[in-house]
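Just dropping this structure here.
Only one protein chain is missing; all other protein chains are in place.
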Amino acid sequence: MSTDHVLPVRPDYNADPTPDPVVVARVKALESLLLEKGVLASETVDRVADLYEKEVGPRNGARAVARAWTDPDFKQRLLADPVAACAELGIGGMQGEDMVVVENTDEVHNVIVCTLCSCYPWPVLGLPPNWYKYPAYRSRIVKDPRALLRGEFELDVPDEKTIKVWDSSAEVRYWVLPQQPPGTEGLSEEELVELITRDSMIGTGLPRTPDSPAGAR
Amino acid sequence: MSTDHVLPVRPDYNADPTPDPVVVARVKALESLLLEKGVLASETVDRVADLYEKEVGPRNGARAVARAWTDPDFKQRLLADPVAACAELGIGGMQGEDMVVVENTDEVHNVIVCTLCSCYPWPVLGLPPNWYKYPAYRSRIVKDPRALLRGEFELDVPDEKTIKVWDSSAEVRYWVLPQQPPGTEGLSEEELVELITRDSMIGTGLPRTPDSPAGAR
Amino acid sequence: MDGVHDIGGTDGLGPVGYRPEEPLFDNPWERTVFAMSFPAMASGLNLDAFRHGIEKMHPVDYLSSPYYEHWLFTMEKGLVETGLLTEEELRARTQQFLDDPSAPLPQRSDPAAAEAIVGFLRSGAPARREIDAKPAFAPGDRVLVRNLHPKGHTRLAGYLRGKRGVIDAVHGAFVFPDTHAHGLGEQPQHVYTVRFDSVEVWGPGADPRTVNHFDMWESYLVALDGDTDDRAALDR
Partner (left out) sequence: MDGVHDIGGTDGLGPVGYRPEEPLFDNPWERTVFAMSFPAMASGLNLDAFRHGIEKMHPVDYLSSPYYEHWLFTMEKGLVETGLLTEEELRARTQQFLDDPSAPLPQRSDPAAAEAIVGFLRSGAPARREIDAKPAFAPGDRVLVRNLHPKGHTRLAGYLRGKRGVIDAVHGAFVFPDTHAHGLGEQPQHVYTVRFDSVEVWGPGADPRTVNHFDMWESYLVALDGDTDDRAALDR
């Protein structure tokens, strides 16, 4: 009723990203001043960005989920103390100092958000995607998650199923332990890792099945 | 604490108003289609705009206030039934079909706003000024009117005085009967009209005194 | 809808931008938009639908565009919805005036029609209606504002939902915007001015000598009987 005309995506990060020259100059100004004042080293930008571009990403979370699917004891530890359980796999760090893993079941679907900013469990999921950080998702997922998941994420959570929304407002970081897809019981941990998508650990998607197209969410 | 850097005025209608060519073209497109479809007559824009540019404005409200200051019976009628009392002066019409006049006293200062859009008593005050219609005034006057009146309207309402904020959310239009400035008791109704500003009937100002500078609010 | 137009209490919007002297219209296009709105509404776009159309602007546009651009937006969308215009007509015609900004407007002289609009503005268009139902509340009654979040148009501001107030005045019945804006009829209801203690509305830090007043349709309110009151916990 209130959205019967098409609103644009704002900010439109789908459009050809042509950097604003003023912003580029502001960044260089800040960078050069931080270098001069001894706060920043010339190597820092590449080293820090590399960490999240090459090492810390949703594959970490997928490894923990695959282990939980195949090792019931690990699953219990992951639900009881995710920080310690992840540490067993060498996973941890900034924005994952305190974590809670919420388990999807036949009765409950979980989904995470940060309405106030962009909190996200970096050590297990990497840095958040743009849509997670921008206002539209944050505004709607807490109010009518079922309609949003159906309308924009192609995820149909049946009306009978409870949706639990976890708004990360303090320093506890939530993420979702998805249900293992039926028919994958015989797969190895390594094969299962390939099925576990970032979105399935946010709660805006489900794990792939072995016959899903490769690009499936 | 939260505004320790200077924010711009948005929209910046103080800046040189250079019309957006797309907006100008959209207006002409709509105007030409309404003309072609028989909804609009070529004379309508000038006739309607003239009404508010030349005839209906805050002088109407000032006439009613000056009458109320000099005629106690009229004041009673104005407070009891503003629509009928204004009709005595030939004042009335669109956006003034139902009005309430709120009286300033030694104990109470009144101020009006429309937080949801831009409702305003047109027949007595004319069309609202830009600042009344834009978000900043609407957001702040309902929450901390004393600080806003002091900080941006140079109006000091003493801490002991109650401020009543009237948010015009339905079709009742509010406006303020200001207190007559001390020392103006001997002035004629016509002289008093000159002292009664638009802002004094919104509640963001007080009437002028005979020795105020001409441009006083 | 819970849009950014419902701006009462939002922080961070910067200075008010008071201008001691300003023209009634900063630009001729604003004058045209203002004046056109009355024949446009007379053609079948009611005031409540007109207001709701503005609420449907993207928040960035709502907060950054000149005021009369809001009116232009709602007329464009609303007159397409009423069927008077098509999007394609508007798009093509706008392009035409972009390509040739000095192209003349069609002429359609009708002084009597112009005069009729002025007469309409002079006489007004009351939203007051007579209804059989008696008002549910009287001055002095304590009320609680319902926590309503309709998807469509409403005149119930967010800053007052869930708050306790006192009936200050009873105004008679008026067209109900929440239905009227959506073609669901006038369904008039009694309207009340409700007054609210500033601390109830804005919490413990509020200026205690301010009072908020707001006009409420009857269905926005429920009675408080005064016996049970767990929200007193808020004041502790």
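As written, the chains take the letters A, B and C, and residue 1 is the first residue of each chain.
Please note the rule applied: contacts are C-beta pairs under 8 Å (C-beta built on N, C-alpha and C of every residue); 3 or more make two chains touch, one makes a residue touch a chain.
Just so we're clear, the structure is a prediction, and the values are computed from it rather than from any experiment.
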Which shown chains does the chain we cannot see touch? A, B, C
Hey, which of C:Trp29, C:Phe50 or C:Trp202 is the one touching the hidden chain? C:Trp202
When the complex is taken as a whole, what residues of chain A touch the one chain not shown? 2-3, 7-14, 17, 19, 21-49, 51-53, 92-98, 100, 113, 115-118, 123, 126-127, 129-131, 133-140, 142-148, 152-153, 159-172, 215, 217
For chain C, residues touching the missing partner are 1-4, 9-14, 55-60, 63-64, 144, 146-151, 161-163, 200, 202-206, 222-224, 228-234, 236
What chain B residues would touch the chain not displayed? 1-5, 7-8, 10, 135, 143
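Here is the rule we go by: only the chains that are shown with their structure count from here on.
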Need the CA-centroid distance for the pair chain A / chain B, whole Å please. 51
Using the touch definition from the top, which residues of chain C touch two or more other chains? none
